[in-house]
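In what follows, a single structure is set out as structure tokens and then discussed.
A single protein chain has been omitted; all remaining protein chains appear in their positions.
Here the chain labels run A, B and C in written order, and each chain numbers its own residues starting at 1.
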């Protein structure tokens, strides 16, 4: 099966880019499953129900989150009632609503989707290696096809996680830095890996935030409430992974970046 | 002019990859200036004189450093007597040996090379924006061609720095994460930018370090002295930038990754 | 001369405690100079002009600040027009309003008051050792009596700073942790030192913030806007230092904590 994953959709700009581009990507690439990270979808901070539904309607089958999960309080009301929205599984056990993984049915094949968050340079969370070990041990009994969004800052932690679960999951795809990396590969035991898929939103912002505000903040270190950049074009970060349904092994991984300098060629 | 930059050369594996591959890249790409980050060149920690000379002999014209600058104490003895080795310019003013920038002559054209270090998720250093402002203001009087190695962790800081100096420097190329990013572009005023060029060394390590040790460390959080990975093939991260000698504006930027899965095609 | 310093005044509770207790302390201790840290004075976040004036009226001669300096935007409008309000001197040079030190006249003797901020576990700022070296070198020409509020988290940085300037300043008193330390001493060359003077505000909060909110945040790691605790009594953290006006050497240092369990005995 072919899985398409779209990186952190950011604000209205990101939503629009998603709505415009994902259908084009789907027509061209024919993924059977489309997953998107939505932690910045509503004004850069979390996701509300309206935007969540908009992304589903535009083609997402599952939405993953990250450190911005709770920025929009509305999520607490609906995350518990849907199987299509997950937050990092290693969030404080028993203290927060929602789930960290889901199993979706893709034309008769079960696919486990797992959301994890790193601990290096990030807010404290439960041990991602230990929590993932437990969940993956369960998921393995259901299906060999397991996709992981590892939301983290440090390249070392992402690589260590992927190598640690090499052969046990189909793919580990990083999010959070908002910059796509150029290290897509299939590890020896069959796990597809990309450190970061990059984000989806303003091409001329800084990680999607208003450029002038971020630069000023770096210079004067004064508190600032960042808004999503409104000028300029849009970028979209994505990755496509082909997985053997029987073994769960990845057969191919290809990262995709769409932006004004690199329009998508069907 | 064409500038070739090679990311963090790591240990003997990285040195070998550099010695083998850089001449091939040079024959194919014909850069007039070759710069390499050498902060991990000697056993992963700093650089000693022997390795420094080896990299120069193998084709580097200037060596930049980063947070590992002082890991090998030997550098303190020779960094003061060469113009081809620089450390981050925003290291504590007046407290450390060496310089943070250099001017090299490339076929009659002066090129300023500046080494900077980020402050986000890194050890304290002087304000990179303020320090660079001062140095660039000086360099601008000498030449429009200025190349910056920004050694940093956070994508936001790298982007903010590049946008802030857009049009005043020819290129801002990031190092430190050891993972090449896929965001090479030329900003509106003519500065070429790549968040991270990636490293040069063991392809099957974690950021080049022994995989098993790093994974164990993430699991048990016990202190470990990491060694450079010895098994598997090698990778090399590079970027090529074409600059207009008269205006200093970048005309083209292309990132290059060489590894067992992607051999270099001349 | 005798200097009284009051730690981080927090919210209305802290203001009230200040207004009630400082006059009592002054009647009992007869300080010639009273300094207070006001970084949390207005609702826990920064200080506005009304509260600034209230603290002066209640007995403060100089107000120092810290990492919360800019939380209340109003300060930007009046910090430039008063000599009695200073912010950390190592804030980004040339990027922010206000000054980092002031000289006040106490019965004919000049006293330099310097506000510094640490870099360990805090937002980036300019090198406190280098910036203080420069300012103290200037102040020394004016007066031997110099008082420093070092606003920082790490005990190591505070101790290192005090020892480094031992004999050149009359006192280094820490703030920011909101917990008074029990290490008051006079260093060999005559600098009085206390790692942290503690804060002034709700005794039953957590660092003065609402207890229930802070505990919940530690458990679920969800974003929370903390408010100042409203229940329970108040605490006040202070230190009294006797300085030789001629030499600037401290002769005595005594830390004072007032709270429901320890009422102040005149």
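Keep in mind that, in the parts below, contacts are C-beta pairs under 8 Å (C-beta built on N, C-alpha and C of every residue); 3 or more make two chains touch, one makes a residue touch a chain.
Everything quoted here is computed from the prediction, not taken from an experiment.
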Contacts of the hidden chain among displayed chains: A, B, C
Chain not shown: contacting residue from C:78, C:129 or C:264: C:129
Touching the absent chain when the full complex is considered, from C:25, C:207 or C:250: C:207
Positions on chain A contacted by the hidden chain, ascending: 92-95, 119-120, 124, 126-127, 130
Absent chain, residues of chain C that touch it: 121, 127, 129-130, 153-157, 159-161, 163-164, 177-183, 185, 195-196, 198, 206-207, 209, 211, 214-215, 218-219, 255, 257, 259, 261
Residues of chain B in contact with the chain not shown: 70-71, 91-92, 95-96, 123-125, 219-223
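As a convention for this text, only the chains that are shown with their structure count from here on.
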Greatest separation from chain A - chain, by CA centre: C
Same-residue or different-residue interface between chain B and chain C, half as cut-off: same
Chain B and chain C, separation of their C-alpha mean positions in angstrom: 42
Euclidean distance of C-alpha centroids - chain A vs chain B, Å: 29
Chain C: positions in contact with at least two other chains: 92, 95, 124
